[in-house]
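Here the complex is missing a single protein chain, while all its other protein chains stay put.
Coming up: subunit A.
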Amino acid sequence: MQSSHDPMKASAAKDAAVIEVADVVKAFGGLRAVDGMSLSLRAGEMIALIGPNGAGKTTMFNLIAGSLRPDAGSIRVGGVDVAREGPDRRIGRGVGRTFQIPRPFAEMSVLENVLTGAQAQAGERPWMNFLVPGRIAAQERAAVDRARELLDFVTLSRLELEPARVLSGGQRKLLELARILMADPRVILLDEPAAGVNPVLLELLIDRIVSLNAAGKTILLIEHNMDMVARLCGRAVVMAAGRLLAEGPPAQIARDPAVISAYLGDVA
């Protein structure tokens, strides 16, 4: 998570693109939801993907997250083309995602939800639980300690043994954040983190996202809340009709006539 102490190396690492999407196309029947879109995400950056309803943001997000496979174009993570890989391979590439409508494992405890995010657990192979029980127990204890730290981070500790179904919408977003952090991804994709979250909890969520970015996590978020985008992101990428419409600092984007026109519905 921390960059190198060598300033030259740190600068080079910052400039490297961790995600590089080039000329991606995704059609559903006759509708080209994403139509030749490109996007680059540099290490340590926090950017927003914005656009009017139907612009193709969620499709683009799902393409990057691996939930959809593109019809054309390439998606590179750390220089490797992952366009044909399934969503379960993304976390191994260091890319984690949350969902617009949170998807907790409702009947599992809050703590076990977070534990499910742990990677490379020997105990996930059934026979290993009988062959090396001591090693599995040690790994599980370490995972529980880490999960508890993350629940402290998102202030859900006191609910750790409750089933996730009892959480409010905002708490579920925090739980999803903790769950994906358990996998320790380099890049976090946040799908509308502010949607449906009460203002007090939203401040907490923003605070945690800023902390994560400051700690070196690269973050891409879809968000409609422009105040939040302006507070969080150094760069915003605007999509309309499946294509790139504009790109730049949020304050500049907000004044762009083409962007204003797209939001008012003039873009076909």
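Note that a residue touches a chain if its C-beta (ideal position, glycine included) is under 8 Å from a C-beta of that chain, and two chains touch if they have at least 3 such contacts; residues count from 1.
Definition applied: contacts and distances are computed from a predicted model.
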- Protein name, per the UniProt record, of whichever chain is missing from view ("DoxX family protein", "Succinate dehydrogenase hydrophobic membrane anchor subunit", "Cytochrome c-type biogenesis protein" or "Branched-chain amino acid ABC transporter permease"): "Branched-chain amino acid ABC transporter permease"
- Note on the structure: Among listed residues A:26, A:57, A:97 or A:186, the absent chain is touched only by A:97
- Item | Touching the absent chain when the full complex is considered, from A:19, A:33, A:55 or A:156 | A:156
- Touch rule applied to subunit A and the missing chain gives residues 65, 67, 86-92, 96-97, 99, 103-109, 111-112, 115-119, 121, 123-126, 129-130, 136-137, 140-141, 143-144, 148, 152, 155-161, 168, 170-171, 174, 179-180, 183, 198, 200-201, 203-204, 207-208, 211
